[in-house]
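Please find one structure pasted underneath; my questions will follow.
Only one protein chain is missing; all other protein chains are in place.
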Amino acid sequence: MIGNLIVVLFDGFAFGMLLFVLSVGLSVTLGLMNFTNLAHCAFGMLGGYCVVVAMRSLDMPFLLALPLAFIIAALVSVAFERTIFRRLYRAGELNQVLLTIGLVFVAAASFAYFFGTGQQPIVLPDYLQGSVEIGTLRFGAYRIFLVVMALLIAGLLVVGLEHTRFGARIRAAVDNQRVAQGLGLDVDSIFAVTFALGSGLAGLGGALAIEIVGLDPSFGFHYLVYVLIVVAVGGLGSIGGSFVAAALLGIFDVTGKFFVPDIGAFLIYLFMVVLLFVRPLGLFGKR
Amino acid sequence: MRTERAISGPAATWLKKRNRISTVEIAFWLTTLLPFVLFPSYLSLASQIAIAALFALSVDLVLGYAGIITLGHAMFFGLGAYAAAVLAKHGWGEPLTGLLAAALIAGVAGFVTSFIIVRVQHLALIMITLGLGLLTYELANSFSSITGGTDGLSVEIWPVLGIFDFDLWGYTAYGYALAALFIGVLAARRIVNSSFGLALTGIRENSARMPAIGSVYRVHLQKIYVISASMAGVAGALLAETTGTVSLDTLSFQRSADVVVMLILGGTGRLYGGIIGAIIFLVARDRLSDLNPQYWYFWIGLLLMAIVLVMPGGVLGGLARLFQRNAK
Partner (left out) sequence: MSGETVILRAEGIARKFGSLEVARDISLALPVGARHALIGPNGAGKTTLINLITGSLKPDAGRITLDGQDVTALAAAERVRRGLTRTFQINTLFPGLTPIESVLLAVCERKREAGQFWRRLTSHAEAVDEAFAILRQLHLEEVATRETRHLAYGQQRLLEIALALATRPKVLLLDEPAAGVPKDESAALFSVIAALPADMAVLFIEHDMNLVFKFASRITVLVSGAVLVEAEPEAIRADPRVREVYLGSVGDQHAELRR
């Protein structure tokens, strides 16, 4: 029973790490630009389909397809940012929500047109299949891989934001756009690069998600709710907050569905509503 | 100050004229009677539209007038639908009291949740409305003994006023839904043209000033939220009563999103925006019904993006601008 619990908790944590990769980019861009981008998971979905195409049609190995997902999602997103999204930075939440929801609709329909509405499975390389036994417990190899990836990304982000020049610029722009601009920072291109990185991470997340939750045209919608919960609960612009919120959500979700399947989802929504009522800025939000 | 009444003439006249019923409005309501004679085979669609329009009107009150973004208003629509249906299931199929029960239940839910709604803003507000909507959906799913779970409920509704039976063609259904919509618009009209409506506009225009004129404006927001919730509940009950069924999709996120799309399409803060939006949305969906729903949402998505980018204010907003330009 205890062993069972440990494995379920680990699976939950691994799912949480997947959510972290999917959502951390949105947290940073929302904190930086105040742009409520509900199409974030649509870029995740794009990454997922990239991997599917790369592996099936181009015979690309999984580990090589992952960076491809990142790059394509980043490039496509920055094209949207430069042409459409940037017009709405001052247009108010409602307009941002409507525009990006519209984009999610369009993306879902487009992917359904080209790939059909069915699931798109991929075949993982052997070393990511099966499980690793520690004592009497069996942990999925892919889930271990997920956790390692997520920790790596979290580490890179923290180092990148805290210890590089570009990171310092982003932090300056998040803190106070006007001052940053006054100091001669090119806030515009900081936005663009950050947006690309954030969506690229979403694309990577979408690719990593295929094995865990599957991939179909509804992905952009279905996981949007999870991602928004992570961002809102963690607090905008907070990497640590997203990490904690994603881990909690993943663990709650998986254990909840395992032990109390009837009300698992209900408990998560309830938790979110209560938390946001008590702390509207999330666990680690500053503003 | 009474003696200055004569001087206040021009401003008072202006205030009175501000909200006079226009001939366009009268013409519009006369047109709504046409389906009875011209398109009797589309009466069920027409009643769907009337119901969706009432729902959109309820959302307009909070979103268009009070500026509260909601992505979970199906919560009240669904609660109203289930209230009427559960009542009928337990042997009381009288439609008007069904509407009353729906308004009451949805209103109470609105009152309770309003304390949360008015205390948060921005992303947290969007997430809380979304979360409350999803939460209600999950609850209804779990309490399948009451709600029928995924199967929903099928109920028998008594004749309206004891006279008009719900017929197969939908004459009663449309008449009933249209009457409810008409009363809803009249009520909403009175509300937005009252001092309370003025206060709501003030909150939307500049909530920072409201405390400085002594306004405890959260109370206003709570009040309109409760009113809106009741109205949404009535719309839900209308759907349950006119179709004799209710299912979980009355509570779904899809319904919350669709109603916002309709409202945006027609134009917010104009009372009639939701009605126009509902007509366009549902007629288009009916015309394109052979289309796979996936592709239907492709067009809806494009339309949303187009409205935001090139036609802010929706159809009515666009028309208003057109008339203003011609007037000059």
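Structure notes:
Letters A and B mark the chains as written, and numbering starts fresh at 1 in each.
Heads up, the rule we're going with is that a residue touches a chain if its C-beta (ideal position, glycine included) is under 8 Å from a C-beta of that chain, and two chains touch if they have at least 3 such contacts.
Bear in mind that the values here come from a model prediction, so they are computed numbers and not experimental data.
By the touch rule given at the top, the unshown chain touches B in the complete complex. Checked against the hidden chain, the listed residues B:44, B:121, B:141 or B:215 yield one contact partner: B:215. Against the chain not displayed here, chain B makes contact via residues 1-2, 4-5, 7-8, 10-12, 14-16, 18-19, 190-191, 193-199, 201-202, 205-206, 208-217, 219-220, 223-224, 227.
FYI, only the chains that are shown with their structure count from here on.
Those residues of chain B that touch chain A in the shared complex are 63, 69, 71, 116, 119-124, 126-128, 130-132, 134-135, 138-139, 142, 257, 260, 264, 292, 294-295, 297-298, 300-305, 307-309, 312. In the complex of the two chains, the chain A residues touching chain B come out as 30, 36, 84, 87-88, 91, 93-95, 97-99, 101-110, 112-113, 117, 217, 225, 228-229, 231-232, 236, 262-263, 265-266, 269-270, 272-273, 276-277, 280-282.
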